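The structure follows.
As you look at this complex, bear in mind that one protein chain is not there, while each of the others sits in place.
Presenting chain A:
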Amino acid sequence: MSAPRLKPARMWPADVIRVGGYGLRSRPLRGILSALGIAIGIAAMVGVVGISASSAHEIERRLSAFGTNLLTVSPGQSFGDEPVHLPDTAIGMITAIPGVESVSAVGRTEARIYRNDHIPERQTGGIIVYAARTDLPSVIRSRTAVGAWLTEATGRYPTVVLGSAAASSLAVIETGPDSLVWLGGRWFTVVGILAPNDLISDFDYGAFVGWPEARAQLAFDGHPTTIYTRAAESAVTTVQPLLGATANPEDPGEVDVSRPSDALAAKQETEKTLRALLLGLGGVALLVGGVGVANTMVISVLERRSEIGLRRSLGATRGQIRTQFLAEALLLSLLGGLGGVVLGIGITAIFATAQSWSTVVPAWAMAGGILATLFIGGLAGFYPAVRAARMPPTEALANP
């Protein structure tokens, strides 16, 4: 026989995509609904990763802003009736520990603070009045949003610096001679308002008076109730165990030493566990979405028997039919995946913005989401595509 060998022509890649999109074009609603299943799964996963990444980013930001080398020392829980406090010498002793960079302290007073002298006694608004040393902001790395911190000079007069939440609860928005609060039975001038402190959030509800003024006017006993210690980064772990005995050599057990950044770090750890759990749930949603796509494809193949037969009569090989339906499944999933990534970013952005965090969606989460959908799409489309390809042309063309 002189006839040349027969060889099916290869389809152009653009044609493969076009033919793969055929089912989507002829039944858009069905395609979109089945893609939606995938989109929800991917959105859940990207959202979980995005929100936890944004949260982690926020924690990192706070940790680096306030440092992980701050240690606090406070009197422990007392078993008797006697109020427990730290010895006056504690500050000096701690300063002498090698590796300690700076030390400051506050002393809690029993004084009450009110907006003016007409407010009934009981309505304190939960604000705690502290005697504070002038070097406190530099040690805890707080800064004033308005006005200035207490100085040696202002600390001798009835002046006060308010935490951010305390200021808003007292309706104080500015500082200066006209900005007065009723503190311990007399008028105090507000000289500063602190910016929120994420590491020591108690201070947001604090009011700070100079150490000498507190002793003179607020019946403050002069004992520090919390000592803040900034240690060299490399010395934190050596300084921490020494603090208890140094602060109160007679009774080291009655001293609580803590590292505020530990709480944040612990939070980060719990969030990691939670994230793994939520990711798993997102994965289940994705799997359900994949089943939806598989279902759509199986129905599609059954409904489009005559189309398959026609294509075979036009010269499509089994492989080309298989490719068409596989491409359709991949396209559906990809559509869902892209929609899901966009949705996931949106969810993250809304959540992060509501928390006033910056939005962080790792690139690997987006790429992973798309890869996962392609994998799911391939899995979902494989069996229907093989079935479509195996269908004998005459059977496909026969009247249903």
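Please note the rule applied: a residue touches a chain if its C-beta (ideal position, glycine included) is under 8 Å from a C-beta of that chain, and two chains touch if they have at least 3 such contacts; residues count from 1.
To be clear about the criterion, contacts and distances are computed from a predicted model.
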item: Per UniProt record, name of the chain withheld from view ["ABC transporter ATP-binding protein", "Fumarate reductase iron-sulfur subunit", "Carbon monoxide dehydrogenase" or "2-oxoacid:ferredoxin oxidoreductase subunit beta"]; value: "ABC transporter ATP-binding protein"
item: Residue among A:316, A:361 or A:380 that touches the chain left out of view; value: A:316
item: Candidates A:3, A:171 or A:354 - the one touching the absent chain; value: A:3
item: Residues in chain A touching the chain absent from view; value: 1-3, 5-12, 14-15, 18-19, 22, 25-26, 306-307, 309-320, 392-394, 397, 399
